[in-house]
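Only a single protein chain was left out; the remaining protein chains are all shown in position.
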Amino acid sequence: MSETHAMPHRRQGASQRRASARRMVDGSRLPISAPARRNKPRLKLLRWIGLTLFGFWVLVALFGPLLAPYPMGAFVADEIYGGMSAAHWLGTDYMGRDMLSRMLTGARYTVGLAVVAALLSTLVGAGFGMLTVLLPRWLEEGVRRIFDTLISIPSKMMALVMVSAFGTSIPLLILAAVLSYAPGAFRISHSLATNLATLEYVQVAKTRGEGRFYIAAVEIMPNMIQSVLTDMGMRFVFIVLLLSGMSFLGLGVQPPAADLGSLVRENIGGLSQGALAVIAPALAIGTLTIGANLLIDSLSKSRDTQKE
Amino acid sequence: MLGESLTVRDLRICATPPGGEERIIVNDIGFELAPGEVLALIGESGSGKTTIALAMLGYARSGCRIAGGSVQLGDTDILSLNATQTRALRGHRVAYVAQSAAAAFNPSRTLMDQVIEGALIHDVMSRQEARQKAVSLFHDLALPDPEHIGERYPHQISGGQLQRVMAAMALITDPALVILDEPTTALDVTTQIEVLRAFKQVMRERGTTAIYVSHDLAVVAQMADQVLVLQNGETQEHNTTARILEQPAHEYTRSLLAAARPQDHLSPVEGRHGGELLDIHDLQVGYGSRDGQGRPENVVLEHINLHLVRGQALGVIGESGSGKSTLARAVAGLVAPSHGAVQFDRRELSTTLRGRTPDQFRRIQMVFQSADNALNPAHSVQRLLNRPLETYFSLSRRERRARVEELMDLVKLPRDLLDRKPGELSGGQKQRVNLARALAAKPDLILCDEVTSALDTVVGAAILELLVELRRELGVAYLFISHDISTVRSLCDDVMVLYQGECVESGPCQQVLETPRHDYTRRLIGSVPELRQGWLESRPTRNETAAPVT
Partner (left out) sequence: MRNAMPKLVLGRLSSSLLTLFLVSLVIFAITSLLPGDTAQQILGQFATPEQVAALREELGLNQSPLVRYWHWLTGFATGDLGMSASNGMPVAQLMNDRLPNSLLLAAITTAISVPIALTMGLVAAMRRGGNIDRALNVVTLSMVAVPEFLVATLAVLIFAVHLGWLPALSYVSTVESVGDFVRIYAMPVLTLCCVLIAQMARMTRAALIDQLDSAYIEMARLKGVPPVRRVLRHALPNAVGPIANAVALSLSYLLGGVIIVETIFNYPGIASLMVDAVSNRDLALVQACAMLFCGAYLILVMVADLCAILSNPRLRNR
């Protein structure tokens, strides 16, 4: 799954799309044409939607538990799968606990775990990706082979196999996510670094007698850091999906702790009644990932525009 | 069908840069062509010459729009046609020959398919007739094996041949107007002359009206009846080719002409020649696995002997694939030779970077062709120039600052550029920074790899002038790699001619370039267009000796 998500984000600069809008139009009009309408505001709008959704969940992860009206595990209502009410804004769950409180706490697990795992994946993947450019050929090949093997194991498979062998725990989930997503980060940063290493300014640095570390840190890294950060954003989205998927299967975060995926699982029994307790956490994950995706997409597009 | 007259009036084209405001890039262009006449649009990159040429097809690239004016071809006002009519015009009455044939042909369709496509779409003739016509055009364009070349795919024939097939594609419908957009710029000179000849022949026979876009005045002199000199989208001068060449009225035209003849006002200084600096003995460079004798699978360079003394400038000329850049890279230590020895200042120069001393690193500096890639876009000019000072000399911060400013003066750049990043500099400025960085090391030898090739002629000439001056002032030696004989002539004392990885001739510039002994040298020098009309006709035709069809 790691690759499948990465590919759609082939960058087409917004400008290019705007320009081609005109190109499409000029096919149906006189060659002499009036100035085209610009659609810049639309890009901004998507970015604001993305930023709002993503920012909201980051704030919830940071401060949510402080704002929770009830303790996460407290049985506060007699009604299970209760609907929206003044006392329980998001209703109650299958055991009569306050959903709002549980979600405010659960979001911290979902966002926190994914942030840690995304950071580690990028650190490991991009770190190796850059270093291998400087290593001897055979070592580079070896490292590449290892990452190539890992990338051939779909992320959910990796997580399932590891959970089956060791049982689930938070460090293990993070490890599984890193093993699944570091190879993708490696591939991207390795190809970026390899391309940059052939550029003439790197050759100049070599003929100046610069050491490998200087070349990697000063000549190569500043020119790939933005792409690496964008890629990390994408990995964050995949990891949220992976970890909440695992929790949904009951193989992720274990009670009494719960992330958003676990909340969906716990309350799946209420689905046939249309309970808010199952819809709300599922929607929460969806808005988090969609928000992050929109934000990353618009950021990488506007960066392309600046470059042109 | 004969060519038709073309009248362009008040042509204005606007462009919107990404995220910016719309601005006018072509303004107030007007000219008239009688049937069968050829107009050259000449100017530097960004002068709007291609944009104007494309407007003749009623086409503006993405981000641009034709804002006003008229283009009248025969009885048709091209800019007032609707989409369907414009489509019917393109590839039928107006045809286009693109700069890079390799990119402009669809890689997955046969040449014949693409050549006759225009004729079939516009229902000009049957498939059978179109094929016959294509074959006869292939024949007229002196393509090898005209009967069967159409069955091939674009990657199977050479660049020069592809460019001629593209001309056939344009001419298949007997268009009233042909637009040629720098059709020979990507070719080597020895190929260019053949292609030019073929183009001129078929266009004259058919009486085609044409617009020829170029940056090269010498080529234009062969092809055009009228010349329109452009700068920043505006006409600087418009006249017959003869008048432009002989009595240029406008200042800018004169600077273009001067840049096209650098040897007229530049000449190599008598270098203060000193002791031996670089000695290359029987060098062989290649890649791929090596056989029993240690010979690589693909040999790029072989039997190279070279001797350079302090303060000497040696030009290395050759066409693409001659191995000239590889020579510079081998001296720089970027590729390891498979055979031979290099001595620098009487000491063995390690073939790999690792074996070299800091002093050797300092004394040999390399300057690359494309200043875009040679300067790290993330670093400021200050930082770029500072780094070699940090690496090679132990200077205080203030001394370094002073030296950086000195270097900026040396390459004639204003000091307020120091805080800029390379992306904010012009091409010429970048190349000057590139040179300043090499000079920062106080080198004895600078390896220049096509340093003026990516620049516009006027800018390139200024860089060349700077190189001559630096040599006079600093006494630095150059190994100057170029495909352009005139630049070598104006900078170097000695010259070495490379052909397919081997040195065919070397000696003092004067001697080699005036009285070449080797056949290839003669052909190379004879293929460089001269800045006079009628030069192309005066060259003897060289029967294409079974052009390699790979």
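Think of it as A and B in the order they're written, each chain with its own count starting at 1.
Methods note: contacts are C-beta pairs under 8 Å (C-beta built on N, C-alpha and C of every residue); 3 or more make two chains touch, one makes a residue touch a chain.
In this text, all values refer to a predicted model and were calculated from it rather than measured experimentally.
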item: Chain not shown: contacting residue from B:3, B:18 or B:118; value: B:118
item: Given A:111, A:204 or A:282, the one touching the chain that is not displayed; value: A:282
item: Full-complex contact with the absent chain, from A:58, A:197 or A:249; value: A:249
item: Touch list for chain A against the chain that is not drawn; value: 1, 3-5, 7-8, 10, 12, 16-24, 27, 39, 42, 46, 145, 148-150, 152-157, 160-167, 237, 241, 244-245, 248-251, 261, 264, 268, 271-274, 278-279, 282-283, 285-286, 289-290, 292-294, 297
item: Those residues of chain B which, in the complete complex, touch the missing chain; value: 54, 57, 59, 61, 87-92, 95-96, 98, 100, 103-109, 117-118, 121-122, 152-153, 155-156, 169
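The working rule: only the chains that are shown with their structure count from here on.
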item: Chain A and chain B, separation of their C-alpha mean positions in angstrom; value: 45
item: Sites on chain A touched by chain B in the complex; value: 13-16, 18-20, 22-23, 26-33, 35-36, 38, 40, 199-201, 203-204, 206-210, 219, 222-223, 305-306, 308
item: Complex contact set, residues of chain B against chain A; value: 14, 16-19, 22, 55, 58-60, 62-63, 65-69, 78-83, 86, 332-334, 353, 356, 358, 361-362, 364-366, 368-370, 373-379, 387-388, 391, 437, 441
